[in-house]
Every structure is written in structure tokens, then in C-alpha cells.
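Dumping the structure here so I can ask a few things about it.
Missing here: one protein chain of the complex. Every other protein chain is in place.
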Amino acid sequence: MRHEWTSFWHSGVSPHGRDVDMLFGGLLLASALVLGLLFFLLTLFCIRYRVSNAVDRDHRIRKSWHWEVTWTAASLLGFLALFVWGASIYLDIFRTPPDELSVFVVAKQWMWKVQHTGGQSEINALHIPVNRPIRLVMASQDVIHSFFIPALRLKHDVVPGRYQDLEITAERSGHYHLFCAEYCGTEHSGMTGEIVAMEAADYAGWLAQQSPSASLAQEGGALFRELGCSGCHGTGSKVHAPALEGLYGNPVPLSDGSMVTADDKYIRDSILLPRSQIAAGYEPLMPSFEGKVSEDQLLRLVAYIKSIGGHRS
Amino acid sequence: MNEDNYLNAGYSLRSWFFTTDHKRIAILYFASLIVFFLIGGAAATAIRIELVTPQADLVSSDMYNRLFTMHGIIMVWFFLIPSIPNTLGNFIVPLMIGARDLAFPRLNLLSWYLFMLGGGVTLFAIFAGGVDTGWTFYTPFSTLYSNSYVAVAVTGVFIAGFSSILTGLNFIVTIHRLRAPGLTWYRLPLFLWSLYATSVILVLATPVLAMTLVLIVVERVLGVGIFDPKIGGDPLLFQHLFWFYSHPAVYIMILPGMGVINELISCFSRKQVFGYKFVAWASLAIAALGFLVWGHHMFVSGQSLLASLVFSFMSFMVAVPSAIKVFNWTATLHKGSIRFDAPMLYALGFIGLFTIGGLTGLFLACLAYDVHATDTYFVVAHFHYIMVGGMVTAYFGGLHYWWPKITGRLYSEYWARTAAVLIFFGFNLTFFPQFILGAEGMPRRYHVYPPEFQVWNVLSSGGAVILAIAYLMPLVYLGYSLFFGRRAPANPWDAPGLEWQTPSPPPEYNFDTQPVVTRPPYQYSPDFAAEPQNA
Amino acid sequence: MPDVEAFAPQYASIRHRDETAELGMWVFIATEVLLFGGLMLGYIVYRHAYPTAFAAAGRHTDIVIGTANTAILLTSSFLVACAVDAFAAETRKICITLLSGAILLGLIFIVLKGIEYSDEYREHLVPGINFSFEPANADGAQLFFVFYFVATSVHAVHMLVGIGLLAVLARLTYRSPDSRHRAALHSAALYWHFVDVVWIFLFALIYLPGRST
Partner (left out) sequence: MTRWRPPLPLVAAWLVLLALLATTVTLAYRPLGSFNVVVALAIGTLKAATVAAVFMELRHRGPRTLLFAGAGLFWLGILLWLGTMDFLTRT
């Protein structure tokens, strides 16, 4: 496995990566200036005003106000500039991505399981096409992990109990490190992997070559029937339950009068904690599937509901 | 060396273990801190030796996790937090304000016993099997998935927390109520200003840690989910409660160091501290602003974007008082007559290393770069530059500066200077490579790492060996000076502070007659007639 | 140096020692405020996350005992305040009776709390033991009751410590009401009033939500 990008001096391979590198350069420059000034003054004073050196030492500075105001104001301005620069890139990195090519990532104690919507699944590896934004939907099965790709200058913690969105884009093909950056137990340092960015053609070839048994949505459909969801939500059922066709991505009126859009999070919460957000006009009959459904199965159910939502997954 | 001093006022165990004399309690703390520093240091050396090679060969992964957790817990709660306030602070504060003792002497002794009880329980947890959660005890790993001695270690830290609270309370009330006649706030030495600010943080932050640790034990022992995501709990709530204490805690660690540096820079350049009022109020500003920044530990953990923005902004603001202090120390050297004794070498080392630590803190406060650098060795290098490069260096500087006053003996200047230089060199070799490792993306707490990071790890481990040896040197020559060192005069550095107007080592009742203060501090040069206090 | 008998050497006078003791007590109270503050943050965060569940759980708490306990604690605080006022050699007996009244009310509070806990145990409201709640709000209610039990038991521990302090001081005052015991009683009174203030807010957060729906 050739690790093309390793050392510190290679620039980031994502659009944000280059911005972060420039920011890092700016921070380095500012620090170098301050340190240079400080070391120069320290050495100058230590040499010039050492005790054995007879030099003019009277009419010392009395009023220190204007000195104080200058270096306080200078630091304030410098810090504000760095804050605004850093914040603008940060908001750009974590803006909630529109729904491009989605890949589901499940973090489990000491491995990464990646599911492509076409059904291909990988362990500790993620193949992505170059120059296409990929939306990672990440969930953790147990403790807090953190999906960290140094080459893309990007990481996001994967906190159990909720989905995390993360948009990644690789601009150059190659193999890049994947680390778990949040301490998660014994094999924390073993929970690493590889991001393989490939040209579009190679990626399509790779996808076809995986020969998945069935796409995520189809496996979700099978689960939908196995777990008995179709009993109530199916077309021919006599039970008064909300229809799921055309649900995904559209607003849902809730019993307490508020509105919520049916995104991944809403579907996942409705399966695990059905009584927390009850659809308007329906009784809270649905049993909770907490503990009966693993994160992988949840992903498939969400993919299935997305596929029957009349929405291009 | 006058005859009736606090050291030979009694030799029985009772006179030491049931003393209420602040000077003896400081000595008790000195002894216990040396033990904890050696234990924590041993863990650190083991970690560095393991990291020489990319693959695991010295210890197993589980053992490695327990080693870095032990290093964290022991160093944070049993060395860094109590070191300057409880040793130098306990000894010097009453002397500096011209009092006979702290406001509540019995409370001071209770503080030491709570510290030792907490230390004992934590050491039991560590040697009985160890803790593998990291010193941050993040849930749900620490509450649901770790099967190590978490509850016992957490109880130990809980008990030690009350020792900090009592010390903080004692200092605040002492500095307010027991000052010598004429000793107004603006005549207080800056060491007391920074200890006062430290005590404010100690008193207001530690109780929240106590409650957080209680919640961990409740969730772990009673099996009741509080932060458990399966029943709707939120692990981020734990992180908020934990970092509300733990970020002010890092200011608890650094502020006393800054206080010592004021004394050293001013004494060894024979000159008033530049901008006394600014440096004094900067300490309180750090204490107050330090409570508003904790969210910068959670920029990538799923915290809301607005909260991240606010915490990042506040983190930049808290850096301003530190910048003011560094510029004022440098300006103090201007037109001074500088002598390069060992304490001054530590002070100059402090200014350099603390500034690097502070500036890299700005890297981490900057939102976009923190996304890349958080949880990597960049963070490890940053806080070691502040904790070891700043705090421990200042502790050693203060230790050497007040050694004659505490023990009545003079240490060997040659060995002290070599140790200071060796520590400075060993430290930089250990931790500067870690900045590069962090920028390259090596995550922290990694037992096994990809081979391309090995170069920097070998350099860092080499530096760690030098640093470990350099830290043992003071133990040797200071210990030697205890028995064979020359007798120390009352004022070896010819400094104007109140603590130097009593014999070394001081008698049990500190001052024969109640001292009265008439002039501002740091009046080093009698020929510059009563320099006015430059604002 | 003045004689050591009346006050410790590091103080200049009795008044100086009393004021220093009181200042130390107020610093200690600030730490206690932050101790309970950690719990309140958890309560507020989870109440924001599960408003209906917290309201439903709030309705299951016994407001009769809660209100009675609040009244008892306010009265006991009043008695301690009077005892501090009546601290003198000649009114020593009255001071002792007031203190014992306050201690008695404190014990009644603890007993009522015990009764309330056993009721909740029978209603399966104790998380960790057989906790069962209507499934719609089970999670939020469990979080509510975790905070209810942690907060009230930490408060009860503070009550017991306060009762112990008052009892010791009552005996000391009975034997010799000198100025040192007066300062100690004043500090114990401040502590007792603080425990009362904590209960005032716990009452408002635990017993009152959800009553109106």
C-alpha cells in the first residue's frame, strides 16, 4: 500500500485542506514574529544589561501606560484577525452538506464499517471518487470515536446515540491515512484504516467489481418485512399507521403542533424512541426497537425508507 | 542559622504529623509531591520508551492505556495543581504578608491529610489494576465500557479535590484579612496576586468536578444511566461539566508559576516589575476569563456551531492577559542589572517556553486548525510546553530562590545552573518534535503508530531520557545541601520582600515584632530614592 | 504578643477572628453553590431535551411532603437565626431550646424524606431498581428521577452534617457560651441557612413542574 501523502510538508488534498494549510502558515508566521521579537529583546537585554556591564541605567521608563496599551491592542487585533480567519473556514467545513453521494460509516470498538448505498461494504477502508463531495453519515455502536483523515485536515467525533454528517472531498487520487482520534479503549491505536481516492473510471470499476449481493435499500426492504414494520406501515395493513412512501425529506406535522423534516435523524429516532416525536393524528402505538436493531440494520432501514421516499438516494 | 527555628522546634513524629505550622505543612507537601512526581515521571518514561518503535514491544495495549492514564491523573491532581500553592505558597504567603500563620491553620493540616488520603486511594486503584480511561474519564467509555478501577480512582481524585478547595479558601481569607499594617493591595508582591487568583479558581471550579465525579460513580456503581446515550443521556453533557473544571484547572496550574516568575525576574534584574498594576490585574483577568473558554476542547465533538464560535472567541481573549504578562516581564529586564543565577535561568527559560506554549494554544483556539490538530500530538506538545516548560520550570525556579529561606542552607550554584540548562535542552528535545508529529496528524494516546512517524518519536524519546536524568539532579544536589550546604544568611539575594526580613530558616512565630510596610514592593535599588510606583 | 487565650495568635482581636471566620464560611458557601450548580446544569439540559417527560415525572413526586418539608426547613432556619440572636450567658437556656427545636425539625425533615423515598420505591420510581414508567416518557422520567435522587440525597447528607454541627454546638454553648463558641455557632447557622436556600430551589425544580397541566 503506497502511502503517497505522509510527511508534514505536503499540502492538504481537499479544498478546505489548502485553506487550513494557509491558516497554519499564517499562524506560524504570527507566532514566529512574536517569538522572534521576544527572543531578540530577551537576548539584547540580558547581554546589554548584565550586572558586569557598566551601561547607563537611570531615567528608567516611568509611565508604562502607552507601552501597555500598544502591546495589548496589538495582541487583540492580531487575535481577532486569526479568530475571524479560523472561524470562516470552520463554518465552511461543517456546513450541513446537501444530499450528494451518501456513504454510511459505523464506528464500532476498534473497527470502521463502511456501507456504500449500492450495498458494497468495507472494513477499515473507504473508496471514494476524486473531486466529488461525499456525505458521510456516521454513527457509533458503543463509545465516542473520531473519524480523522489527516490528509484532508478533517476529523469529527462520532458520538453514540445520534448521526453525524461530514462532507469530504479528495482532490488528488491516492491512499490516505484514516485514524480514530478519540480514545476508545484497548485497541484505540489499532482502529486505523485507509481512504482510497480513485479517478471516476477506476471508482466505477471498483464498485462493479465488488458484486454486492443487494443494495442497501433492498436489504433494508427485506429487514422492513422481517422486523414486522410492513405489518403496520405496509400498503395493505388495517392498522392506522403513517404511510412511509414519499416521507423522506418532506416536513412532518407532529402531535404537539411543531413541524420537523423527515431526515435520517428523524427516521432513526422514530425507530428507537417512537414516542418522543409522534406524527399528528396518530396514536403512540409503535413499540420501541431500542436494543433490538443494530446500527447496521438501522442504516439499511433508513436507506430503504429513503428509496421509497421518491427521492434520488 | 539561628537556634530556635521551626525545624528544630521539635523532632517527634507528633510534632510533624500534627503540626499546624504552615512552614511544616509546606515541608510535608514537599515530601509527598516528590514521591508523586517520581511515580508520574516513571510512567512518562515508560511511555516514551514504548513509543521508540512503531509496533508494540515493551507493554501491551491495555498496559499502555493504563500507563498514560496513571501519568495523567498523578501529574494533574497530585503534582501540578498542589505544587506551588501548597509548597511554596504555604511557606511563603504568611511570611510575605507579615503574619504568624494562615487564617485557618487546622484547616491547612486537614488539607494535607485529605491530599494524602486521596493520593492513597488513587495509588491503590492504580497499583491494584490501573485505570484505562485517560485522565479525562470520557463517558460512555468510563461509565459503561471500561472494566478497570475507575470508581476507586475517581473517589481518590474526589477526596483530593477537597484538599484543593480548603487550600484555596485558606489563601483567599488570609490575603484578605491577615495582611501586615500598611500592606495595601498595591503593595502586595505579585506572587500573592497570582496565588489569590489561583485560589479563586480553586474554590469556584473544583466543586463542579466533585459533582461530575459523583455522577460518574453513581452511573458506574448503581448502573443508572445519566450520560448513557441508550436512555437518551448526552455524553457531551459530561464533557461540558468536566471541562468547566478542567480548563480553569490548567490556569490553577500556570498562575502560581507566573507569580514566582515575577519575583525572580524582578529580584535578579534588581528592578521593579514593569507595569505592576497591569500584571496584577492580568492574573485576576486570567482567573475570570478562564471560566468562559472550556468549549475549545469540544470543537469537533458535535457541539453547536454558535457555541464553538463563542468559545473560540473567548479563548483568544483569555490569551491577552498572558501576552500582557510576557511583555511586562521582558520590559522589566530593560535597564536592569541582570545576574544569571540558577533561579534566573529557570525564569528566562519559563518566559521562552511559556510563550511557545501560549502561542500554540492560539493554534488550537483557531477553529479551522483545531479541526485538524485536536486530539493529536500537537495538543500534547502544547500543554506540556505550558505545564512542564512553564509550571515545572517556575516551580524549580521558586524552589531554588526560596531554598535558603526554607532550609537555611545554600545549594551549589554550579550544579544548579547545569541542571537548569540540561532541563531546558532535554525539555525542548522531548516536546518540540511532538509539534511536528501533531501537525502530521499522529493522534494522541496511540500505542502503535504508522512507521513514518518514527523519526520524531525517537527524537522525543531521546529527549525524555535526558529530561528524566536532568530532573533527578536537583534531588541530588539540593539533598546534599540539606546536610553539607553552607549556612544561609537571612537575605542571600538582598531582596526587599518581607519574607527576607526574618532569619533563615524562620522561627516558629515568623516575626519577632509585627513588621510594618511603608513602601511598594520590589524597591531594589536604595540609590534610586523611593522610585514611584509606575502604574 | 497578646495572650493566646481569647483568640489564636494570628488574629489581632476577637472581632477580627469572627469576621475572618465568617468570610471563610461565605467562601465555603460559594463552593457549595457551585457543587449543586453542576447538578442544576444537568437538570436544565435534560429538562430542555425532554420537557413532557419531566412534567409527567414531576407530577409523580409527592407535593404534600415536599411542601411540608419546605415549611419545616424554613421554620428550622428561623429557630437557628433566633438562637444566634439569643446567644448570651443569661439567655443560654433559651438558646439551647431553640437549637434543639431546629435539630428536631431537621430530623423530622429526614424522616419525611425517608417516607417519601419508600413511597417512590413502592411506585417503582427508583432508577436502577425496578424502574417502570409509562413507555412514552420512560427515558426522560428516568433521567428526572436520577437527578431527583442524587440531588435530594446530597442535600440530605448536608442536612445530617448540619444537624451534627448544631448538636455539638448546643452542647458546647450549654457548658460555656464564650466568644469562640459564638463564632462557631454563627458559622454553623450560615451553613444551615444555606442548606435551606438549596432546598428552596430544589423544591421549585422538583415538585412544582407539571402541576398545572
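In order of appearance the chains are A, B and C, and numbering begins at 1 in each one.
Everything that follows uses one rule, which is that a residue touches a chain if its C-beta (ideal position, glycine included) is under 8 Å from a C-beta of that chain, and two chains touch if they have at least 3 such contacts.
Keep in mind that this is a model prediction, so the values were computed, not measured.
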Just list which of the chains on display the missing one touches.
B, C
Among C:Thr75, C:Ser100 or C:Ser179, which residue is in contact with the omitted chain in the full complex?
C:Thr75
Quick one: which of B:Leu33, B:Leu204 or B:Ala464 touches the chain that's been left out?
B:Leu204
Missing-chain contacts mapped onto subunit C:
22-23, 26-27, 29-34, 37-38, 40-41, 44-45, 48-49, 63, 67, 70-71, 74-75, 77-78, 80-82, 85-86, 90-91, 93-94, 189-190, 193-194, 196-197, 200-201, 203-204, 207-209, 211-213
Those residues of subunit B that touch the unshown chain are 176, 200, 204, 208, 234, 236-237, 240-241, 244, 291-292, 294-295, 298, 303-307, 310
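Just so it is clear, only the chains that are shown with their structure count from here on.
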Subunit B to subunit C, mean C-alpha position gap in Å, rounds to 35
Scan subunit A for residues touching two or more other chains and write them down.
273
Can you list the residues of subunit B that touch 2 or more other chains?
232-234
Which bits of subunit B are touching subunit C when the two form their complex?
94, 99-105, 107, 165, 168-170, 172-173, 176-178, 203-208, 210-212, 214-215, 218, 222-226, 231-234, 237, 240-241, 244, 509
Which residues of subunit A touch subunit C once you look at their complex with the stated criterion?
256, 273, 275-276, 284, 288
Taking the complex as given, what residues does subunit B use to touch subunit A?
61-62, 65, 132-134, 136, 138, 140-141, 144-146, 229-230, 232-236, 269-271, 274-275, 278, 299-302, 305, 308-309, 312-313, 316-317, 319-320, 323-324, 326-328, 330-331, 333-340, 348, 351-352, 355-356, 359-360, 362-363, 365-372, 374-376, 436, 439-441, 443-450, 452, 528, 531-532, 534-535
